[in-house]
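I have a structure I would like to understand better, so I am pasting it below and will then ask my questions one at a time.
A protein chain is absent from this complex, but the other protein chains hold their places.
This part shows chain A:
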């Protein structure tokens, strides 16, 4: 196995020079996301540095409770981020989105780590944390798209919802077109990326494993599994989020609550 080439701090800093190109582009086209980009960049560096530090310890301890606590924190951060990015109010959505996150991770980790990879110890930090993280990270992006689509459409097309509520034969049917559209919009990008994976995109995890010295065949097998886990995780999370959120987003007359959106 070849030794991996480490990246020096200077080389890492050099990488940041490339950011000049998009920033110049943003300034040229007067796209007001320079500040946001720089903050996100700063956060990424700090968060990843801290994680590198934490993971060292977490891997060393390899304690089920600590690992579960770590994944729980990831789920809660994902929940808050989804609500914030979708422009919704916290009080109605923390519970449904957090429950969806926990259930989807529970199903996926139990299935993939327990039955597919057949780990003796499913909470093994080296598997449990990165796989949960990959699924949650992807689920976050797709949940934000799907959930935003769902509530924005319900809000903008209220008349259609009310039309179907009266003329259709159930509340379930009146929400069906909105749910279909949300699931499609949330998962379409994932379907598209799955269909071109290996052709125009080499996924980060696989690349990382190969760079880390794994054989490409092993890396690809893991990548296939992780893609399956991501797709299933995103689907379960999005569908559950919508179904559970429906219990909080409507009043007893089936009307959309007026204070769902952050002002």
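By definition in this document, contacts are C-beta pairs under 8 Å (C-beta built on N, C-alpha and C of every residue); 3 or more make two chains touch, one makes a residue touch a chain; residues count from 1.
We take it that contacts and distances are computed from a predicted model.
According to UniProt, the chain absent from the figure is "ABC transporter domain-containing protein", selected among "Ferrous iron transport protein A", "ABC transporter domain-containing protein", "Spore germination protein GerPE" or "Acyl-CoA dehydrogenase".
The chain not shown here is touched by just one of A:88, A:147 or A:165, and that residue is A:165. Touching residues on chain A toward the chain that is not drawn are 157, 159-160, 162-171, 173, 177, 251-255.
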